[in-house]
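Here's a slice of the assembly, chains where they normally sit.
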Amino acid sequence: MNRQQLLELLQSIKDGELTPAEGVRRLEHFPFQDLGFARVDHHRTLRQGFPEVVFGQGKKPEHVAAIVESLLRQKSNILVTRCSREVYRRLRKVTAKASYHESARAASILQDPKIYGVGIVHVVCAGTSDIPVAEEAALTARLMGNEVRTTFDVGVAGIHRLLSVRGDLAKARVIVAVAGMEGALPSVVGGLVRVPVIAVPTSIGYGGSFGGLTALLAMLNSCASNVAVVNIDNGFGAGYVASLINRLTNDD
Amino acid sequence: MNRQQLLELLQSIKDGELTPAEGVRRLEHFPFQDLGFARVDHHRTLRQGFPEVVFGQGKKPEHVAAIVESLLRQKSNILVTRCSREVYRRLRKVTAKASYHESARAASILQDPKIYGVGIVHVVCAGTSDIPVAEEAALTARLMGNEVRTTFDVGVAGIHRLLSVRGDLAKARVIVAVAGMEGALPSVVGGLVRVPVIAVPTSIGYGGSFGGLTALLAMLNSCASNVAVVNIDNGFGAGYVASLINRLTNDD
């Protein structure tokens, strides 16, 4: 039941075609979120530059293509995460605007180039192996209308590399810090800046890294108070949360 | 907003005091579950012999007493789980009907002695140390209006003890099987009967029992297909689920 249908129902009551008691009965079980305004709210969300996201993992190329095709009508950006180049090639048949991001293992379609974010989202990562996850975060933030900076390979065992970009970090409105192994980067970054740091553990590591569990636990136990954490390898989630933060204005 | 308030709103529309458009606006944000009928549904639940449950752990005697006092108006049974004899003594000042169950570490107030269950809920446990959890399950089922049988100390390392009550088990409509250590009881019981078995791991054990984790995992991996599991030491939950099952009639 959408707003129009609700209006008609209430009009029927006004017109005496429906008794108030019958109206109560009909309204009792209608699904609240199926009201038109909920949808409207959703549409507004999209118009504000939120991308449509398709989780590509495990989906067949033709399915992804079909979903994307139906989303194209929305004029928002489209992000397909964790997809292969094969999926991308199938997407190109749907739209020539599709791009593939090798490192982030993602495809995107840019339809709304507007910048919605107030400041800069800065994505840093510790090692070269963490780059794919960092790229996924950066891509997500870009598609959500943010200005994005990236600094890769600034692991804490060579602290000078991180300190050398300290000035850049200080300019960010929110930071995404990606690291595997001992996951120490967010703690050090958190101590260098005064803005929120979204930490992403990666599954990169040997032996006792346990698929990212070590980095995850380390980040949750960060001695820096401005760090919050998302799931292992969840670059998309970090980019998403960072974008929400960066888009907050004085009017929100 | 309850049913009466909704009726009045719709009446106002009918009477022309409110336009349909304004009605839409007012209805847009009303919380669905705050409607009167949700409450009614809840009340009906209570009238059907569901006990009011107070989780006693960590609550002060006077707080428990105050909550119980307010619940007494409902004419349903009242169960206070994981409470000390001290709490019970405080409850006795509120009502003389309060009983204390030493082994189950629970207090109860029986106001509705009616039997709602169709058949028998049979609670079995493996060792004498598991009895408190089993008693909590049995007490819960009794307060929910079920006929309950109990058979304790029938661990699988002396299988003859369990087989000797086989006939009794066969008469149950649902079984609660409680065990610590290796948690094998539900598997064997499950193989002996054709009814649902609700398994409860207990934290009883030494060394590698890891506070019940071993029994929990064993029960989840039961090779008997008719076993479902609740949390460690959760006798209340098992008694609750078993009661719901036993109360199912041909009309449900």
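By letter and in written order, the chains are A and B; residue numbering begins at 1 in each of them.
Criterion: a residue touches a chain if its C-beta (ideal position, glycine included) is under 8 Å from a C-beta of that chain, and two chains touch if they have at least 3 such contacts.
In this text, all values refer to a predicted model and were calculated from it rather than measured experimentally.
Shown chains number 2; the total number of identical copies in the complete complex of this file is 8.
We adopt the following convention: only the chains that are shown with their structure count from here on.
Centroid to centroid, with C-alpha atoms defining each point, chain A and chain B lie 41 Å apart.
Considering their complex, residues 3, 6-7, 10-11, 13-14, 16, 19-21, 23-24, 27-28, 32, 35, 37 of chain A touch chain B.
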